[in-house]
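Shown here is a partial selection of chains from the complex, left in place.
The first chain written gets the first letter, and so on, giving A, B, C and D; residue counts start at 1 in each chain.
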Amino acid sequence: MAVIHFRNIIKRYGKGAKTNQVIHGVSAEVKDGEFVVIVGPSGCGKSTLLRMVAGLEEISSGEISIGDRVVNNVEPAQRDIAMVFQNYALYPHMSCFDNMAYGLRIQGVPKAEIRTRVDKAAKILELSHLLERKPRELSGGQRQRVAMGRAIVREPQVFLFDEPLSNLDAKLRAQTRLEIQKLHRELGITSLFVTHDQVEAMTLAQRIMVMNAGVMDQFGTPEEVYNTPATTFVASFMGSPPMNLLKNAPGVRPGTILGIRPEHLNFSDEGWLVKVEQVEMLGAERLVYARLGEEQLVMRIDESVPVPALGASVRVAADENRLHWFDAGSGKRLADA
Amino acid sequence: QTEIQWWHSMSGPLGEWVNDLSKQFNESQKTYKVVPTFKGGYDESMTAAIAAFRAGNAPDILQVFEVGTATMMASKGAIKPVAEVMKQGGVKFDQNAYVPAVAGYYTAPNGQMLSFPLNSSTTIFYYNKDAFKAAGLDPEKAPKTWPEVMAAADKLKASGHKCAFTTSWMSWTQLESFSAWHNTLFASENNGFGGTKARLVFNQPLQLKHFENLAKMAKDGTFVYKGRGNAADASFPAGECAMMTGSSGLYARVSKDAKFAYGISTLPYYPDVKGAPQNTVIGGASLWVMSGKSADQYKGVAQFFDFLSKADVQSASHKRTGYLPVTMAAYKLTEDSGFYKEKPGTDVAVTQMIRKTTDKSRGIRLGNFVQIRTIIDEETEQIWAGKKSPKEALDEAVKRGNEQLERFQKANKG
Amino acid sequence: MVERRPGLTILSHIVLLLGIALVVFPIYLAFVASTHTRDEILKVPMPITPGAHMIENYSAALLGTETQGAKVVVGRMMWVSFVTAMVIAVGKIAISLLSAFAIVYFRFPFKKLVFWMIFVTLMLPVEVRILPTYKVLADLNMLNTYAGLTVPLIASATATFLFRQFFLSVPDELVEAARIDGAGPMRFFKDILVPLSQTSIAALFVIQFIYGWNQYLWPLLATTTEDMYPIVIGIKRMIATGDAAVDWNIVMATAILALVPPSIVVILMQRWFVKGLVDTEK
Amino acid sequence: MEKRVLFRSAWLPWLLIAPQMAVILVFFFWPASQAIVQSVQMEDAFGTSTEFVGLENFKTLFEDPAYIDSFKVTALFSVLVAGIGIVLSLILAVFADRILRGGLFYKTFLIIPYAVAPAIAGVLWVFMFSPSIGIVAYALNQMGVGWNHVLNSNQALTLIVVAAVWKQISYNFLFFLAGLQSIPKALIEAASIDGAGPLRRFLTIQFPLLSPTTFFLLVINIVYAFFDTFAIVHATTEGGPGRDTAILVYKVWHDGFRALDLGGSAAQSVVLMLIVVGLTIIQFRYVEKKVQY
């Protein structure tokens, strides 16, 4: 277990004229034993950041330390980390046992101990009966668990996950999410987890690092990030459907943006007059899409509330305590008034 | 024991013969061991040996067909004249013991014999007596002249024979030997004996007339072309073709394979040509000794050649293969044994050769002869395929062949 | 296929059977010829059903017959061919694996040049440079040795290229995982890359084994003694003279024997052969 | 295309390529450079006298109608071999692709010629077509087709084309079959819902999608026809009748090893190398491109 320190990290790909800077000075500290999720849209630099921690990518400038060791020039194998990849990266020709044991063998761990450690990891992950199989004989979820097993047996200081769930289907994803949580509770190892799925981020993270085009927009607990998004980017990225961001609605001053989450809009007798355009049924609730002048609004309405017909004009009101104000220029949150 | 590498081109019954000779020699003494290796046809083994020589890896003895003689002779430094080898090996060597036509062919202008004539052949005429009988021809009377051959061919065809006449070695039998047989030049400078300035002249009226006749036969279907080199050889012993011209060395195979009565006769000629028949030219091959070997090896080679030139060995080989006996002594020995009486026709080759030769008939010795043979094959094939007239083909062959001679002259001027 | 058209299916079978008939006929005929006496074959037309002399022809071929000018012992020649083919196949695969690994997984100066140098060898078929190559061989004293029969043919642009293509398709994550696991380059090569290349290796083995077995021109020069002749040369030598002198029955028996090992390799490995080629090549 | 992760070492890569480099330097580049040197020399057969002649060998070569003819024959030959080989194997592959069961049976038999050495293939075919003993020649004669490839150039060409195609058909077949089977089934289904019958589907969907395979095979087949058929020609027609089947590679060999015209043969080698360079570059650029497809 260890603290991870990012000190003004910059990453450039390519050389000379083709240089392309993709990380623009990230500084942050991940606490000992903390589970941090790095989230952001595709191409924002999440994997790059993670891979620099792993030692798979050179750091162009700045410093990363794990524990109290600056690792900029340390080989991946020496960093005492383990990594779980999106497409598992299992060695296809080795049995699950061998996959997990490979790193230990290279370290020269005695056979008997390898056996014990792999068995223990397999037990935690309920893989014991699959140890002799080859990866291709496993389902996606099982493969992902083997990949995690491979990470666990090394008993590293830090776990790194690069979108480990995105190749799984919805059910498996939910289930594996719970397993990862459980694992972290049990082992308490500092973990960095990359995903572009905000639901995953919300459910897994102790703290979330929201990346936007190589810049860290916010780093806080899920509640902080959801309830007080630091930028319009964070506001629209976290939450599904995303926060309504209104520029031209009545009552919004020019130069500012008003943000309201779909669940904080309700039918009411007063408020904005909107036209219902489309309704989606989602089991326990409904999404109502409505038009307010030039802007589109999304509302999240409980199934118990009767829904107006398509095309109908109704009034909606927002929960006054749940309004978010942003600067239209910078996108930054304005001090809560 | 010193090993002596010998590359040869003798396959089939001839291959057995070569192996037997080596075995006999090896058993006759203990110091040397001759190792014969079959390296493919004449052209194949010659080129393999040349490549080997360039790589410093030539065999000690190489069998080269007569066509390669000029090339071998021109390669100063690559070969070691037989006369020298024998002298160095301390073996008595009398050039005069050899049949003049043979020895003359392999002798340099300075009178030194360059290679050892192992298996000299000449062109002769084979015919199928059973087929003759079936066609109503007299099996005991071989056609002596080309008009007779053509007449016989017509009869054979009429009796249903699919292939009345064929020939192997087109250039050798129908141009080279044919020219000498009619005492006519094949190439200038006494067929190349006079030096590298020689040029081809075989598009003269006589040869032209002959090829016109052959073309007519081909058109009638009485002459069937079977391919280059000795490709046609097979069709005679198999009974497919009733008459053929070919090497006397084919005798070994004919006597073994033919399931019918056959006759052997002299090469046909045109009776209206003055001086015909003269003599036929030499064919077959001789053994060349490559340079750069140890004294010990040369000694062994000399011993081996000495063994080969023994009259009894020679005579036995002659009887077995149909190749000429190359020493007069061997010829006498064979004659005395009554072999020629017992197997009529076996003396044909000898009598064709043991004649006084003229400047026009001594033989043919040209540079790049292998290519020239190929050119002649290529061009004459156009005649049989009906694509060129004999005149066009022969003219073109002469023209292309002369280009080769020019090239050879240029490359070997040093 | 999508529609149920029995007519089309029957047509397919017919076409394929015709194809097979065409493809197999020459070999069938060779087999038939190998079961008759020479005279039976030379009778025109030759029989097209197997005859009764199979055993004697094959044993004559295998043990060698004195009827040929040079004693041709098929057993020995098959062995030479086999060793040659094996060494060529294994050697080509080995050195190509190594060089492809270097080219794909390392950055080093003149890498492009090296790649092109290897690739360019494709353009130098033996036929084109045979004499100088032969001279090199002779200078190195490698004539009539297995080394001489194999080493000059062992460089392989094809195999290097194929492995390169395959390595490029190996996910980067595997290297990354291996590096995190602490594997150095050679360890990665041995533990991960080579086992993963199995299908390509198998495919190349087939190709190169056949290539080695079928060599003709090169052994013709590189060997001058009979005990180093491979079988293909042996067969060609048997027909070096005109048709009739040829013991077609023995020749064909030998040809069939010569076909057996490569056919076994091809048939046994056809699954990997196709897969390996197609997976990596395209 | 580069890997994202590269190992770092100053000496290891050199060690790894060393064996390959050693072999190609000694047995490819050195001899090839010798061939180039020889092409500007005139030499006697034994190499005892050598003279620098500049480009004369090339001049002679291109003035020689035989060489020009050889070019023409080679062009015709390779077009026929590649064309016929590709069409036949494509037909077989298309039908084999239709048949799921029994596929292995057909595949096994169709693959066999691949194992046959070109030299032996030549022997087999000449045995069947030999005008005197060949059974096929006999059958043809019975049917009124006078077969004699020794004299008839078209027949000779036919013979080597047939033998060469026969030898190559397996290889083409396997690639086409694999190519066909890698076309997603859904495409075929989509097309049949769109109303396309089997033939139309083949022409408009399968064949165009096979074009990378077809192109690849085209190049491979041409290279094959150029070089690997030497043994076939050597074993069957020996370049005859006339010189009507003397393809370039046969001529190189013949002039060098039969005719012992080393300079001329070396000059031909150089020309051949240039041709292969062209073919290789085409193929290489194409291979690099197709990776993305």
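The definition used in the following text is that contacts are C-beta pairs under 8 Å (C-beta built on N, C-alpha and C of every residue); 3 or more make two chains touch, one makes a residue touch a chain.
In this text, all values refer to a predicted model and were calculated from it rather than measured experimentally.
Engineer: Only one copy per chain type is displayed here, so what's the full stoichiometry of the complex in this file, written with the chain labels?
Structural biologist: Whole-complex stoichiometry in this structure file: A x2, B x1, C x1, D x1.
In this text, only the chains that are shown with their structure count from here on.
Engineer: Relative to subunit C, which chain's C-alpha centre is the most remote?
Structural biologist: Between subunit C and every other chain, the largest centroid distance is to A.
Engineer: Please tell me whether B-C or C-D has the greater number of C-beta pairs in contact.
Structural biologist: More contacting C-beta pairs are found at C-D.
Engineer: Between subunit B and subunit D, tell me the centre distance in angstrom, where each centre is the average of that chain's C-alpha atoms.
Structural biologist: 38
Engineer: For subunit C and subunit D, what's the span in angstrom between their mean Cα positions?
Structural biologist: 16
Engineer: Two or more other chains touching the same residue: where does that happen in subunit C?
Structural biologist: Those would be 42, 131, 135, 176, 179, 243-244.
Engineer: What positions in subunit B touch 2 or more of the other chains?
Structural biologist: 51, 54, 227, 231, 234-235, 238
Engineer: Which residues of subunit A touch subunit C in their complex?
Structural biologist: So the residues of subunit A in touch with subunit C come to 51, 54-56, 75-77, 81-83, 85-87, 89-94, 102-103, 106-107, 150, 154.
Engineer: Under the stated contact criterion, what part of subunit C meets subunit A in this complex?
Structural biologist: Touching subunit A: residues 171, 173-174, 176-183, 187, 191-192, 195-196, 198 of subunit C.
Engineer: Which residues of subunit C touch subunit B once you look at their complex with the stated criterion?
Structural biologist: Of all residues in subunit C, those touching subunit B are 42, 66-71, 131, 134-135, 137-139, 143, 220-221, 224-226, 237, 240-246.
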